[in-house]
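Shown here: the complex without one of its protein chains, the others still in place.
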Amino acid sequence: MSRLLKKRETLLFVIIAVMVAIFATRAQDFATPGNLAAIFNDTSILIILALAQMTVILTKSIDLSVAANLAFTGMAIAMMNAAYPDLPLIVLILAAILIGAFLGAINGFLVWALEIPPIVVTLGTLTIYRGMAFVLSGGEWVNAHQMTPIFLNVPRTVILGMPVLSWAAIIIVAIIYMLLKYTQFGRSTYAAGGNATAAVYAGIDVGWTKFLAFVLSGALAGLASYLWVSRYAVAYVDIASGFELDSVAACVIGGISIAGGVGSVIGTVLGALFLGVIKNALPVIGISPFTQMAISGTVIILAVVFNARRERNRGRIILRDKAAAESPAEVAA
Amino acid sequence: MNTALQQPVAGFKTADAAILEMRGISQIFPGVKALDNVSIALYPGKVTALIGENGAGKSTLVKILTGIYRPNEGEIIVDGKLITFANAQAAIDVGVTAIHQETVLFDELTVGENIFLGHAPRTRFRTIDWKLMNSRSKELLHSLESNIDPTIRLKDLSIAQRHLVAIARALSIEARIVIMDEPTAALSRKEIDDLFRIVEGLKAQGKAILFISHKFDELYEIADNFVVFRDGRAVGHGQLKETPQDDIVRLMVGRDVENAFPKIDVAIGGPVLQVEKYCHRTEFRDISFTLRKGEILGVYGLIGAGRSELCQSLFGITKPASGKLRLEGQELAIHSPLDAIGAGIVYVPEERGRHGLALPMPIYQNMTLPSLARTSRKGFLKAANEFALARKYAERLDLRAAALSVPVGTLSGGNQQKVVIGKWLATKPKVIILDEPTKGIDIGSKAAVHGFISELAAEGLSIIMISSELPEIIGMSDRVLVMKEGLMAGLFERKDLTPETLVRAATGNA
Amino acid sequence: MSTVVSTPSEKRVIPDRLGTPFKRIMSSWEVLLFGVAVLIFIFNSLASPYFLDAWNLSDATFNFTEKAMIAFAMALLVIAGEIDLSVAAIIALASTAMGAAAQVGVGAPGLVLIGIGVGLLCGMFNGFLVSVMKLPSIVVTIGTMSLFRGISYIVLGDQAYGGYPEDFAFFGQGYVFWVFSFEFVLFIALAIAFAILLHATNFGRQVYTIGNNDFAARFSGIPVERVKFILFVLTGVMSGVAAVCLTSRLGSTRPSIAQGWELEVVTMVVLGGVSILGGSGKIGGVVIAAFVMGLVTFGLGLLNVPGIVMSIFIGLLLIITIAIPIIARRIKALSSK
Partner (left out) sequence: KDVKIGLVVKSLGNGFFEAANKGAQEAAKELGGVEVIYTGPTSTTAEGQIEVINSLIAQGVDAIAISANDPDAVIPALKKAKQRGIKVISWDSGVNKDGRILQLNPSSNELIGKMCLTLAKDHLEGGKGDFAILSATTTSTNQNIWIDQMKKQLKDFPGLNLVTTVYGDDLSDKSYREAEALLKSNPNVKVIVAPTTVGVLAASKVVEDKGLVGKVYVTGLGLPSEMAGAIKSGATKEFAIWNPIDLGYSATQIAYHLVKGDATGKPGTEIEAGRMGKIKIGDNGEAAMADPFVYNASNIDQFSKVF
């Protein structure tokens, strides 16, 4: 129990709960289940992108191209939908995932095979992918009336009281949780990012793990692109601009270490929800739109400060009694 | 002697065929030939001791056997079949497992995962079975007489506990060949006994074991065969019990040990550095000693005993919680390395690559780093002065390098160490702290470093020398401070220095 | 004793350097990049008849001078192993402060001081968070990026500041002599100043050492935290200087000013051969990279290529120029085997 309380995730959850409670005093129905579900639904895409980003960050990389990937892939499938309205939706969704994964694989390949630092690679592909979205569309928009009703309606169809969009996020959260916790690849991401040398000693191919993480990130960005385009019923070059930094921010708030190897799915989801709650709450409680940016900046800084406080290097603990005193779990064991 | 080893199996009187043979292995690093055409064989149910000085190439061989390095030449034969290890997993698949010298583990993962990462038990759905993993980890640790909880994170463990985890990890792999690279270095006698019981068990199961240690008593206790490495070459092998220790030592160092340490007797002067009741929150406690002019104070202990931490706090890297420091009678507060350097205390770190040098930068820039204030004018660099200073110490230390502007990283370990020492001598210090000054450097450089240390002492410099090597400690020191688990375990005069007393003090039991 | 310690007779002389200076220079990144720049220049002059014109080229320099000023300081920061993504936001905040001051009648010199002063304060704030609080700079500056620009939004909202004094226009629109604008001359002067700072002073040496090995630097008595703090302050100050030039050039301030510049500045630094992992890079490279990026955008602009397509070129240029030496090294290693 005391261990549960000490966990960052629990604390973040409490903070979010307190925030919701405070907002509820300013806007009566803010804390109603319906509204909270709406906030979750609204944050779904960010959650998916943040999980994509998290997987990459765990391997000690960063993917600044997620949003550009989303823009390109979204444009591509929206155009497919407009041009061939008869294509079944599932084909489009698969196409989105595949195109996204392919773009992710390009990033991954450059990181893996050429060992170019991930930040440089994705800084480059960030502009390239968005530029390609422009080239692909010639700058034209794909508008709602050009998209098929099924393409538009699926994400907001309500199943068991929740829209498909929310379900998509929940399923992705579950899949990524299982993937990271119960598969060899998942554990390899932690190992490769946490201590690359030790990972090599344990027989883990660090470069390959990074490659896979980028492919996964791309695939999730591809899936998110469908959700995005259908939700907002429009595709244009600038969609989701700036989301790469939001996804990083969600990870950072959720306690994912930018140095790799540390972090949890729950943390990331909470980090994304934290941003989601703030973004949704500020307009509702009537905070001037002009102060929102400063507030989110402050929140990010505070989150980083807070996370760092908890993670201070504790040294090697040579003195026996200190070692014992500082790891109560072993005493209990 | 070398040619005799071209047929590796010959020397061993054993009926069994080797499980694993390595033939004509060479491994070249930039600047060093770590292994030069070595051959070695491992037999079922036998413990083979791999013996050699620091830097002889033992760990390099281990890394080749575990698929971490791919040798430049040579072949590995398992069960009569030629094998190439493409990566570490390939070696595990063939049945090779190892306790590596450095604990290469994951701070942020749990103990259980550290033990099973890469070969975790799976459920029916091929997913990782955490429950089974933790319970098997618990059993493994239990067999080592440890009750570490497998669900806590590695970063919460002490050094010795981490070594136990590393051992458990090696044992968790169903292997036929078990390699142990200095597994006992951080363990107390009781823990060593537990380990040896396990080794006996492995022997009984017919596994082949390669055991590396610098402690002869342990080797004679556990090993059947031996191979001796010197300077990257296999220089002898045979049955350990039938070979006297002196012969092995002669093989190891290629000379008689007696005069290996050119200690110059100097008149020891008055106190220079007085340390009183130095304490750190988690690393060490109540350390007191006095260092005198011209004295070499050896600091001995098991790996992880807190020696480096003590010295780093004297140098201002970490903050002590309490205690007093006096330099030449003046009380001194050191908050940063800059303070220490200013006061005349310098520290040659143990991990040259990580703490001592900026490897991609040129030799001369590394050398002048702490002395820039002297070589520059008004904050502007003066290349000519830098080269002059670097040349002075390069020549004094007999540095071998193509030019002063080549990156330090291209030098051999010994020459790198000379650059670090030169860099600190250039600051004209009063006290120099040497942390494992000959770790991992070749024998020629090693003697040069020893000679140099003696000369420095003779010039009136006060020296603190951390070393894990008994011969070095005994051969070089005027007095020896022994540490055990962060505490002071004794301070011995030169006349009382014997391997037995030091080891007894360091491990806390005989 | 069988091992020889050292025999004085075989004392050899170690030369200072290897090879001729010419060979060393020819094999550097800067020469490769310079080649690229020359190629682009030739391509541009062939592709557009308007390119080779003194005034046009002079106008083209405005495309990069302000970003390059920040890039110089950012280069030092990146060499030391840190990064500052808040530079564009600092411009917004500094510009807003200048705008507010101009409204109450502060003159041009005062405005310059305010712009640079705000940059200094922002840099100190970043520096404090990174070197005193020991936080990772990449996330810290993502946070301050929103914070600084956010403050601009709070102050300005949907308004704009105009009404800068006449003589303030000189910094962004004035010419020093013939076609050479004040900005361009300042850019050259800063390039020289930063080259000296990085390559010829103790401070520069410390920056390299920290980037190559933070631990070794600390163990050598370099005040790592202080150096990093100074670098953040320097980057803030340069952002302030850029804010002065940009504000003067635009003659007005909106909170969205210089949006997205941080990535362009980082791109310029990386393209200039500064390793994003720290420890290596030269100011000369950054200067050439500034010209390359300026020439590419201006040249493509003359061909009326849409800006977003230009950014594809810049992205490709970035990845390819980083990849080429790596691939070359691979091929060399393969063929030597």
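We call the chains A, B and C, going by the order they appear; numbering starts again at 1 in every chain.
One rule holds for everything that comes next: a contact is a pair of C-beta atoms (placed from the backbone, for glycine too) under 8 Å apart; a residue touches a chain by one contact, two chains touch by 3 or more.
What you are looking at is a predicted structure, and each value in this text was computed from that prediction instead of being measured.
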| item | value |
| --- | --- |
| Omitted chain - touching chains that are shown | A, C |
| Residue among C:Pro15, C:Pro165, C:Pro223 or C:Pro306 touching the omitted chain | C:Pro306 |
| Among A:Phe40, A:Trp112, A:Phe134 or A:Phe274, residue touching the chain not depicted | A:Phe134 |
| Sole residue of A:Thr25, A:Asn143 or A:Thr197 that reaches the chain not shown, by the stated touch rule | A:Asn143 |
| Where the missing chain touches chain A, by residue | 27, 29, 35, 38, 42, 45, 134, 137, 139-141, 143-145, 147, 152, 156, 228, 231-234, 236-242, 279-280, 283-286, 289-290 |
| For chain C, residues in touch with the removed chain | 48, 50-51, 53, 55-56, 59-60, 62-63, 153, 157-158, 160, 162, 169, 172-173, 246, 249-252, 254-260, 297-298, 301-302, 304, 306-308, 311 |
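By our rule, only the chains that are shown with their structure count from here on.
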| item | value |
| --- | --- |
| For chain A paired with chain C, centre-to-centre distance based on mean C-alpha positions, whole Å | 30 |
| Between chain B and chain A, distance of the C-alpha-averaged centres to the nearest whole Å | 43 |
| Chain B residues touching chain C - in the complex, by the definition given at the top | 254-256, 259-260, 262, 315, 317, 336-338, 340-341, 347, 349, 354-361, 364-365, 369-370, 372-373, 376, 379-381, 387, 391, 394-395, 398-399, 401-406, 423, 443-444, 447-448, 451 |
| Residue numbers on chain C that touch chain B, as the complex places them | 1-6, 11, 14-18, 200-206, 208-209, 212-213, 215-223, 279-280 |
| Of all residues in chain C, those that touch chain A in their complex | 129, 133-136, 138-140, 142-151, 153-154, 156-158, 255, 263, 266-267, 270, 275-277, 306, 308-309, 311-312, 314-316, 318-319, 322-323, 326-327 |
